[in-house]
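This report concerns only the one structure given below.
The complex appears here without one of its protein chains, the remainder shown in place.
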Amino acid sequence: MSKSRVEAFSDGVIAIAITLLVLDIPVPERAGPHGLAHDLGHNWPHFVAYAVSFLTIGVIWINHHAALRRLIVVDHGVLALNLLLLLFIGLLPFSTALMANFLRRHSGAHLAAAIYAGSFLAMSITFFAMQRYVLSRPGILDPTIDEASRRVIARRNAVGLIPYAVATAAAALSPYVTLAICGAIALYYALPQTTAT
Amino acid sequence: MSKSRVEAFSDGVIAIAITLLVLDIPVPERAGPHGLAHDLGHNWPHFVAYAVSFLTIGVIWINHHAALRRLIVVDHGVLALNLLLLLFIGLLPFSTALMANFLRRHSGAHLAAAIYAGSFLAMSITFFAMQRYVLSRPGILDPTIDEASRRVIARRNAVGLIPYAVATAAAALSPYVTLAICGAIALYYALPQTTAT
Amino acid sequence: MSKSRVEAFSDGVIAIAITLLVLDIPVPERAGPHGLAHDLGHNWPHFVAYAVSFLTIGVIWINHHAALRRLIVVDHGVLALNLLLLLFIGLLPFSTALMANFLRRHSGAHLAAAIYAGSFLAMSITFFAMQRYVLSRPGILDPTIDEASRRVIARRNAVGLIPYAVATAAAALSPYVTLAICGAIALYYALPQTTAT
Partner (left out) sequence: MSKSRVEAFSDGVIAIAITLLVLDIPVPERAGPHGLAHDLGHNWPHFVAYAVSFLTIGVIWINHHAALRRLIVVDHGVLALNLLLLLFIGLLPFSTALMANFLRRHSGAHLAAAIYAGSFLAMSITFFAMQRYVLSRPGILDPTIDEASRRVIARRNAVGLIPYAVATAAAALSPYVTLAICGAIALYYALPQTTAT
């Protein structure tokens, strides 16, 4: 399997998942008694969840390419881990809609938030596993990447899991905190000078 | 990040957003008392909004490529602004459906039209910001583009914001005027000899 | 605008439109009193319309590439006509769902069939216009294509409009005849040795 085909297919799945997010934003059929502005304002969790998930998937896409760029060949292990990663990315329109639907409900908000951050965590763990797999196989990794760089990459990926683990745990306290952490993570990585792209 | 991957991913998101627009056109389940022709005619705002948004996204795609063609490298700033641009393009199936649903309603039509043109304005402002970012960084821009050309590009992008600002403001008067202006902008740019592609 | 980017974007829109067709096939929530087999059998127009539209879009994709392959540059006229072509292709999930919903209804079936075949006709006319535009501009067309080949291409495209015009007109008689003609056209072009790909 050539690297460029894996990139093209992964790009496709990621681009589709990111664009399907918009289908989760409800389009009012007609204005309620308080007017359309009120109705749309009431739907703010959908807009916030859209933005947070969009940026998060965008950041994953950037990292995904940085990861693939370091490979010289793609073996079946990379393909299998990449497919699992895409499976979790493909679930994000579901977990985003769930988060937006339940954020303000009395029942289900904590679980929905845990699933939302948990789906980002699952995605990050799979990405971390793919990175570890690649870094430990000399025949796959670009040989110009030295031991020190490999350690930096591995550490950065491991550290990247912590905020999502915190966000998932924070769902027990408040779904708003979970959403805020996920948003902060997305902004932190999306803003310039924070990733080594 | 290689330029070709940014192009491929952006192409993907834009192609998906433009094709998802069709999901906003309601498909009648059965004909009403006045017949199917009447029902479809009644849905004309959906067909008009589909065409206007389709052409607008198509024009943005053309401009997006012209912009990327001028780059020699893609830095994180370009990536971040491009992601924001895609976020607004990704919202267009929502704002298009909103516009089509509310165009003829007593309540909400002005706001829906403002959001519709406003989403095009947000997209154009982000595109303008990306262009300004690129034009001000010598290491990113193709060095064969001289100072005069840079000024022309910057001015053309700034001027391009005005019609969408007018269309957004016109929503206070009439949503039909907003839709007509957006349609006229799309046609103007889509017709031959008006863009320097 | 490079030819390969126009191809990639067009491929994207066509691939998405062809894959969105599946969303028009209703998935029963639970079996009715006559059983699931009966319910699915009752939905046969959706399966037939899916197959006919899928093959038709597939054939248009094949022809689209043959057309682009003959170009040496892409000017704004080609871009504009191509965007119009994609706009009609993007509508096919709507017209396919309309056809499937109304095929057996007392009211609306003739109109739905006319819209179905008419959307294929609109697509073919736009494709024909794009071909004519290209064939009449020496600077765009591959110069190794001689006058005789150009005439063959132009004639084949003009002839290709006739079956869709007949299918659209036949909707006045019977929507079943329209669907059968559209299916026969798709099969004729999809089967080997009938197109000069």
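Per-chain residue numbering starts at 1, and chain names A, B and C are given in the order in which the chains are listed.
Keep this in mind: contacts are C-beta pairs under 8 Å (C-beta built on N, C-alpha and C of every residue); 3 or more make two chains touch, one makes a residue touch a chain.
As the structure is a computational prediction, the values presented were derived from the model and not from experiment.
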Shown chains that the omitted chain touches within the full complex: A, C
Residue among A:V22, A:V59, A:L98 or A:A170 that touches the chain left out of view: A:L98
Touching the absent chain when the full complex is considered, from C:L55, C:L121 or C:I185: C:L55
Given A:V27, A:L40, A:V59 or A:A112, the one touching the chain that is not displayed: A:A112
Residues belonging to chain C that touch the chain removed from view: 7-8, 11-12, 14-16, 18-23, 25, 27-31, 35-37, 40, 50-51, 54-55, 58, 61-62, 65-66, 190-193, 195, 197
On chain A, residues whose C-beta touches the chain left out of the figure: 1-2, 5, 8-9, 12-13, 16-17, 20, 23-24, 75-77, 79-80, 83, 86-87, 90-91, 93-94, 97-98, 101-102, 105, 107-108, 111-112, 115
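Just so we're on the same page, only the chains that are shown with their structure count from here on.
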Chain contact topology (line, ring, star, complete or other): line
Interface residue identity across copies chain A, chain B - same or different by half: different
Inter-centroid spacing, chain B versus chain A (mean Cα positions, whole Å): 26
Sites on chain B at which at least two other chains make contact: 8, 12, 16, 20, 23
